[in-house]
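Only one protein chain is missing from this complex, and each of the others stays in its spot.
Up next is chain A:
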Amino acid sequence: MAISTPTTPDGAPGAAPPAGSGTGAERQRRSALLHRLDVRGAPYAFVAPFFVVFAAFSFYPLIYTSWISLHRVELSTLNLMEWVGFDNYTALWDDDRFWNALLNTFTIGVLSTVPQLLMALGLAHLLNYRLRGSTFFRVAALTPYATSVGAAALVFTMLFERDFGMINWMLSMVGVDNVDWENNKWAAQAAISTIVIWRWTGYNALLYLAAMQAIPRDRYEAAAIDGASRWQQFLTVTIPGIRSTIVFTIVLSTIGATQLFGEPLIFGQGPNGITGGADNQYQTLGLLLYEEGWKNYQMGRAATVAWAMFLLLIVLFVVQRVVKRVLARKA
């Protein structure tokens, strides 16, 4: 194994070279050298696999994406790359589907992330009480995380079915007419967001719970002595106490929301999946990328969409940092 190189060339220090290969002093010097080599080199060997794999399969493709986006490349002839400069970018800029997908990604992202994190916060607070059966509630909350996006989306697609779906049936009990969840733009986006919320709320709640349990108890005591009500304690002790976790989950959810793909694809049930509904009413950037590359066979254009997603993420992070800094200054 390559990892052991620092020690292998002359055998490990333990497996000393055969007697007669040198004097005792020489042997000692050699084993000291090997020892230094091991201490110096081993750490790099230990972290190397991570960086090698990351560089080969994440970083390099990420950079190469920009090169491809400047070419016309067809899926059937991947080796023929024709330089087109910024044509793909201007075409994307002029493409209504792009702006539609960008807006959809944003609205579905907000619809799924905001309620999800708020609910997770509330759930974590409840789980933070001293509870009977706390393990059950925690495992129950996390169970959706174990379902694949495929299974989850299939079930919810059925629950949101227009004619016989359970959700419309329950709505009909309170006098709401059948909602066409697939074809109504906002209803479809809400339904897709529900799948995301369902799968990830419990996961985020556990992250918050872990952070809440690390808050020193005397902060609550101090707040209580100052006469803070429970709600005030929640706002002034709990929330600030888990602020970095909240930032962390916002970052993760934002990345997830930008990449949203499986839920709308499966919700569309077949041909309508890739286009995000008959009128692209829920096509996300992820779906647009796939449509350009693997349905229209234009890999260059797909790469351009990938770049647009990357830019979107950068913009969101800058915004987030600014917001965070402003909030920190207030606090």
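Here, a residue touches a chain if its C-beta (ideal position, glycine included) is under 8 Å from a C-beta of that chain, and two chains touch if they have at least 3 such contacts; residues count from 1.
Keep this in mind: contacts and distances are computed from a predicted model.
Asks: Not counting the visible chains, the remaining one has a UniProt entry; which protein name from "Damage-inducible mutagenesis protein", "Transketolase", "NADH dehydrogenase subunit H" or "Carbohydrate ABC transporter permease" does it give?
Replies: "Carbohydrate ABC transporter permease"
Asks: Among A:100, A:116, A:193 or A:238, choose the residue that contacts the chain missing from this document, as touch is defined above.
Replies: Hidden-chain contact among the options goes to A:238.
Asks: Quick one: which of A:98, A:181 or A:290 touches the chain that's been left out?
Replies: Touching the chain that is not displayed is residue A:290.
Asks: In the whole complex, not just what's shown, which of A:33, A:78 or A:176 touches the removed chain?
Replies: Missing-chain contact among the listed residues: A:78.
Asks: Which listed residue (A:39, A:103, A:176 or A:278) would be found touching the missing chain in the intact complex?
Replies: A:39
Asks: Looking at A:84, A:102 or A:154, which makes contact with the chain not pictured?
Replies: If we include the chain that is not displayed, A:154 is the one touching it.
Asks: For review purposes, identify every residue of chain A that touches the missing chain, sorted by number.
Replies: 3-4, 6-7, 12-14, 34-35, 38-40, 42-44, 46-47, 49-51, 53-54, 57-62, 64-65, 68, 73, 78, 122-123, 125-132, 134-159, 163-166, 169, 198, 202-203, 206-207, 209-215, 217, 220-221, 223-224, 230, 233-234, 237-238, 241-242, 244-245, 247-248, 251, 255, 258-259, 261-262, 265-266, 269-271, 273, 286, 289-290, 293-294, 299, 302-303, 306-307, 309-310, 313, 317, 324
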